[in-house]
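Note that one protein chain of the assembly has been removed; the remaining protein chains are unaltered in position.
Showing chain A:
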Amino acid sequence: MPGFFKSKNSSGNNSVSVESGPESANWTARMRAGLSRTRDNLGKRISGLLGGGKIDETLYEELETILLTADTGVDATNWLLDELRRKVKRNNLTDAAQLKDALQEALITLLEPLAQPLHTDTHKPFVIMLAGVNGAGKTTTIGKLANHFQRQGNTVLLAAGDTFRAAAREQLMAWGERNRVAVVAQESTGQQKADPAAVIFDAVNAAKARGTDIVLADTAGRLATQLHLMEEIKKVKRVIAKAEPGAPHETLLVLDANTGQNAINQVTAFDDALGLTGLIITKLDGTAKGGVIAAIARQRQQKSPLPIRFIGVGEGMDDLRPFVASEFVEALFD
């Protein structure tokens, strides 16, 4: 069997989540560790399939199955398979093993436009607003982002804009404490919930007064079907612009990698409401395969791509990393 899909830790053992420890491990290795489940599930199956032999319809069908199981979605899967067929025809590929490179190439083509790191030095304070459905991991992500930006030498301020969920404020304040970062929050008294727009407005003003580099604004989780809450978050964004013209400079949707095809609905709905500038994919360290990234990329292929600014690959503070298409795909196939 050709060595294309040879995996270094060839047994599909479960040591993955534990080994994310040593600081020395470089980023690629860490991401590989985080994604190794994906690799086990997706990569190995593909490698098993493409080990050699003829290229025929059964093979394509199997590939389709594998991609679909990874939450790639029908549309993106069809596109990838069409690409493959075209490549096979154009390059006269005959060996199933060659399909691996072709598929990897197609995936990179699809995902490359999404790999645009976030530059926060364009404004000061640089205001980042996070939105997403309930339980996507917004608050936890803010904790990790604070850590990330601090290590880059920025000063950070957190805005506890989730005034709805019980103890969301306390959760963010705990993250603030861990990172030794100031948190602007307002106490909700009894039934009287603090106004999220007001909290973030205050935070932006505080950041201006203190000369803080980056403001990270949390918002309450909401499903796109809750129209009144979608209106509320539009208002939050408008009010931020009143505190600082041009802000928020980055409006991110936090997306759980476990999400199925509804992820596309989420992206569309939040983009329509807020005009998203990027995505953060969380919980890629589980058994979820993250194929939904391809589904999203495919869906936006005709429009301007929505960059994936960060992906979350573990529980640790520094397990939030910029998204690099080739590394992601390589880690997927290694």
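The working rule: contacts are C-beta pairs under 8 Å (C-beta built on N, C-alpha and C of every residue); 3 or more make two chains touch, one makes a residue touch a chain; residues count from 1.
The rule is simple: contacts and distances are computed from a predicted model.
Look at the chain that isn't drawn here: its UniProt entry, checked against "Ion-translocating oxidoreductase complex subunit D", "TRAP transporter large permease protein", "Signal recognition particle protein" or "Manganese transport system membrane protein MntC", names it "Signal recognition particle protein".
Listed residues A:114, A:253 or A:292: the one in touch with the omitted chain is A:292. Check A:69, A:301 or A:326 against the missing chain and you find that the one touching it is A:69. When the whole complex is considered, the residue among A:126, A:149, A:175 or A:310 that touches the unshown chain is A:175.
Residue in contact with the omitted chain (choice from A:58, A:152 or A:261): A:261.
Residue-level contact of chain A with the missing chain is found at 14, 16-18, 37, 65, 68-71, 73-74, 133-137, 140, 143, 164-168, 170-171, 173-175, 178, 221-227, 256, 258-265, 268, 283, 285-289, 291-292.
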